[in-house]
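Just one protein chain is left out here, and the rest sit where they should.
Now for chain A:
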Amino acid sequence: MSGITPIPTEHIDNFFASLSDAILFFHKELCPHCKNMEKVLDKFSAKTPSVEIFSIDGEAYPELLSKLSFERVPTLAFVRNGTVVKVKTGLMNPRELKALYSSL
């Protein structure tokens, strides 16, 4: 995934506690749905720059997937004030993502 910043190690080490308003994008390198989801996140990010968006390679960090109770990608974890408030698996379009984000 090229368009979204890989999550820095310090955020993983403290399990996202330092993030106030972020979306974590779990993906796999050769996953076509993930490629589509990346474009959706790019579009969302352009319209909502205040939200930090990070990518996490699900194959590199399988323990995080397990900790958050999912196994499939693409999956988004929404973080507010250091807490994962929502985990959503599957492809969404930009409007669906915006609506989900707004509902949290």
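One rule holds in what follows: a residue touches a chain if its C-beta (ideal position, glycine included) is under 8 Å from a C-beta of that chain, and two chains touch if they have at least 3 such contacts; residues count from 1.
Note that in this section contacts and distances are computed from a predicted model.
This figure omits one chain of the complex; the name its UniProt record holds, of "Ni/Fe hydrogenase subunit alpha", "Multiple sugar transport system substrate-binding protein", "Thioredoxin reductase (NADPH)" or "4Fe-4S dicluster domain-containing protein", is "Thioredoxin reductase (NADPH)".
From the options A:Thr5, A:Ser20 or A:Asn93, the residue with contact to the chain not on display is A:Asn93.
Mapped onto chain A, the footprint of the missing chain covers residues 28, 30-36, 38-40, 42-43, 62, 71-74, 93-95.
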